[in-house]
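Each chain you see keeps its place in the complex, though not every chain is here.
Here the chain labels run A, B and C in written order, and each chain numbers its own residues starting at 1.
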């Protein structure tokens, strides 16, 4: 078992299976939640599932997590949700995030930025979104991963599922600051071309066509059926909504919220800017036909379009990149 | 019984004394006489629900719903709880309050019979009263929102006082009220500071009350006012029977030329003032059945139900409702001989609605008219040039109303009435039920003795074998001139006007290809190309004749590679091209590039 | 030696703006256009030796192409791509487009 998965749920499960009482509870729990391929039937009595879960409370399984870029992430997430599903606070509160806290602010630098600034690669329009696209093209890995999703998302060859998958690969493998430069590049007020590039750079017309938008509750249910989407949604809920009930939006929490926001891109709950000229974001769904669950539906919409911390995080990130990408930018600084 | 909120919240400082009241939960009755008993979940939770902790600190009064501190929460206790929070600082403690007498499973907490309590933990002791700002005496930042079921008995659903802060600072004088409450179905009691309903509510009259709560705090002579939103959502009950908007429950449906499966013949609407069942549950709850035992009707007709949320105006505010469309649709293509009229009844049942009138009847008066295959009483005459190449499209024949027909399988045939000269063929275009006459044998045209042709044109419906005939006379014009030697068989191969107009190709009417000069603006639909006939190619449609042979119009029919700046047609062909598009049908390949791109000069390779 | 290797047939990269490609696409995006260039060592086949000789001595008269200089004859293998790859970009209307076989992926001396 590779080093990445020590301390993750994969490791915790291996230890558990070596212990008789632990493995009986865990294997029973696996039948409660059809996340693992092997689980077929579902016990009628949910009570036994809760008892089995409670027996594992002091086991390392109930505090294990997964890592963003680990190998066989799906297995790890399946184990996490097998343990955590009994404890939900109702359908619309997913509890904690399966992803382990990550140290974020490693100092980074755009290579070739000097090349761009020296003007040797002629830059006709100073539009910073085009500039961040160029920076990605000049970086081998970013260019390769961007072309990979670009091809399966482009017009006349769009394959929505493959497009979503390649988008996820892009965000999981490219260095964060390149992905964020593309996603949160600042545009001058009224610069429609820049805003249009920013809004289409992740091929929404292919990845999440919103011809007749789903009801948000249906979209939520679809996401919960998918292991990865459920995990990214729980991460977003935890780091962009629950972590700050008094809505203070303080310090590093902003950056972690952006990481969670980016984690949703490429799932059915892919958010995007609402227009070329706005930095407000929303997920593509409507609340028509919600019946008595209009409040829950509106809550899903508001967690993207009326989320003060998310809005502040995006604005802060744009100011940062404005400073980093504009001509007179100081030498590389680690980003707090 | 149901909670008036799905989440209650309050602030929690460290070392607040035992017995400190935290908040009241409120339950409203579904039926008079119901008495609520509140029970607290055994565990309290942090961010990670899988790490519940035994609840030693909080208690609830079973009858009044008052949540209070049973044991003071000190620094050590806080650290113990934080240890189980996955490494995050403990910001929130979650509790669960149950209503129903029989204990629900603890992990299954959701409205209406279980409410979440969110205590925002502040890692300091309670600040002195004097240091608190007026706002902190009045309201919390987490905001208020309430749920009241329509048609249920009125009751108390909120009390304004922030219990902990007013318990520790009793001499603060404070008052609350709802703005404009005189005209509202709610009122606030000055003494108990509770908010009550004057009477039960009707969602179909108003479903959202966007109220404002006003708090006034006096500190000595200074008076401070704080206002916050106080939204109340009225929850729906299926208490309105479905009805016919403007009373129409009958529609006529005539089937004539449009006999294709999927054709919508008529639509009837049913209005329902309720929004439950929601669009997810409607397929299960809103049932419709065709009241017929006639196998023909069941085989050839179906009813499609599509519910859409709508809204109407009710004294100044919008109220959501549902509009159900019932479409009568052809389930299979109807034979042209079929002739029949009947009334089809459809029963619509809102199974969720318990009262009378939950079942409605729709009626479709259906008339199926037979349709005849008949040529207009004219005989067709066309002309063809002796130099026309094979597949030149000479003209179209069409039975009466052919443009109207859908789902009817008409085919056209030719029978030659002239002995020494028969050069034409005919192909049917299914969508527009027309017959395309084209040159099929050019050798005949080149014989001097062949000066004209006469044909019998027969249109027949494959299913009913019904037929109609007419005659078509063709005059042969022009003198034959042998073609330029070495010309390609497809006009599309040529890349320049000169090459194009000196050659013929399959599909040419006069023996010479025609050059289309494009607008030369980037990748454009109007690209330059060489075509057998500007009328039919390229027009974005690989028609019945062109699809016979790729050499005729590869621009519209190519499925293979298109090299250079282009946009592919949705199924086939070149939708847009850059500069000149020319094709090599035998290689199934087309090129689009500006004409100035002559072959590169003989670069140094030649030395 | 290495200096010599630089001249041999190999993959080169040029940063080109999409609107410079000459395919009619309009976009300011940069793409990495890769192509093959460099010398192919003469394969001492009898045919090539004879052909080079006949060309050099002018013994071989080449029919000219109308308006396009003399017809091309090669007396050695040519440095050409042996594999291609598609390139994708966003055009000015912010639509993702892909052009097949636009960039060379590998080079070789052919023929």
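Everything that follows uses one rule, which is that a residue touches a chain if its C-beta (ideal position, glycine included) is under 8 Å from a C-beta of that chain, and two chains touch if they have at least 3 such contacts.
Remember, predicted model here, so these are calculated numbers, not experimental data.
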What stoichiometry does the whole assembly in this file have, expressed with the labels used here?
A x1, B x1, C x2
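In this text, only the chains that are shown with their structure count from here on.
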Averaged-CA centre spacing for the pair chain C and chain A, given as whole angstrom:
43
Whole-Å gap separating chain B and chain C, where each centre is the average of the chain's CA atoms
49
Any idea how many Å lie between the Cα centroids of chain A and chain B?
26
In the complex, the residues of chain B that touch chain C are 522-523, 561, 564-565, 577-579, 592-594, 597-599, 601-602, 605-606
Given the complex, residues on chain C that touch chain B span 22-26, 65, 67-70, 72-74, 78, 100
In their shared complex, chain A is touched by residues of chain C numbered 15, 17, 28-32, 86-90, 92, 94-98
